[in-house]
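Omission of a single protein chain aside, the complex is shown with its protein chains in their original locations.
After this line comes chain A, so read on.
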């Protein structure tokens, strides 16, 4: 265990060195690295979760199935996989606001949200969101949750992956699923943001 704080150049060299050794041992290839980057840069991201939310807003029976078994309901839409093997969807209402975290590391529902933003993985958010969520949401995310609304924080300590079904905004009665999905933001499914106005 070393207390060396490395520069970007030093980390890059050390990663490259380990990667080269893993390639020599037949454990890694550069094409596998490229493929993984391609998947999480272009294929698996919050647009998938947004589609699930839009369907739940427009299909009450699907919504009931989604809240009963998140993994199974997402599988109906061909969505699932790594780090979302067991998903639980929690619903925001007029009286409940949900927000997710992983205080012990960085657990996050990759199949619906992609890889987490850096702030989600960093110490400030993880340390404070379980202790003063109302303050963090107001001061750091500009989200004012009145005291009358209960804040439920979900700490993903196991392999269960929690994520938020945000409330459908007013004035969206005429919109179809595709238009609704475009209103759903990543942060609204983490619980640190809201859905865009139509």
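Just so it is clear, a residue touches a chain if its C-beta (ideal position, glycine included) is under 8 Å from a C-beta of that chain, and two chains touch if they have at least 3 such contacts; residues count from 1.
What we mean here is this: contacts and distances are computed from a predicted model.
For the chain that does not appear here, its UniProt entry gives the protein name "Nitrile hydratase subunit beta", which is one of "pre-crRNA processing endonuclease", "Nitrile hydratase subunit beta", "Na(+)/H(+) antiporter subunit F1" or "Light-independent protochlorophyllide reductase subunit B". If you put the missing chain back, the residues of chain A touching it would be 1-6, 8-37, 39-41, 44, 80-86, 88, 103-106, 111, 114-115, 117-119, 121-128, 130-136, 139-141, 147-160, 162.
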